[in-house]
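Apart from one protein chain that is not included, each protein chain of the complex appears where it belongs.
For chain A:
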Amino acid sequence: MALQTLEFEFQDAAPKTIEKEWSHLGVTGSGDLEVLMEKKDLAGKVKVKVVTPVIGFDTVWQKMLQKFVSDCHVGNVSIEINDDNATPIVVYMRLRQALAEANEKGAEK
């Protein structure tokens, strides 16, 4: 039982990148996760890398991430997630929070 890495790619019809060069949110606590978002020229795509100890939920990750990308119209962003058994709704909430943090005005990193 080793950690597994999942990689996904999404393309939204009207993608918008983030304000900051990069942004971080959350802690890999039990039932929680951390998100690192980085502005990158990916021809409008979103690349997601998930590192998780949970096995067998690849489709759920795919669906949740797809929902996030379509709901928020994200593009040209690389997302890295360290997960420790977060439920899908926690994943969605943290992604929305991370996006808000990444678009926060003023405090440019």
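Everything below uses one rule, namely that contacts are C-beta pairs under 8 Å (C-beta built on N, C-alpha and C of every residue); 3 or more make two chains touch, one makes a residue touch a chain; residues count from 1.
Simple rule for what comes next: contacts and distances are computed from a predicted model.
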Omitted chain per UniProt, picking from "Malonate decarboxylase beta subunit", "Amino acid ABC transporter substrate-binding protein", "Protein-glutamate O-methyltransferase CheR" or "Chemotaxis phosphatase CheX-like domain-containing protein", is "Malonate decarboxylase beta subunit"
Logged for chain A, residues touching the omitted partner chain are 1-3, 22, 24, 27-30, 32, 34, 36, 38, 51-53, 80, 82-85, 101, 104, 107
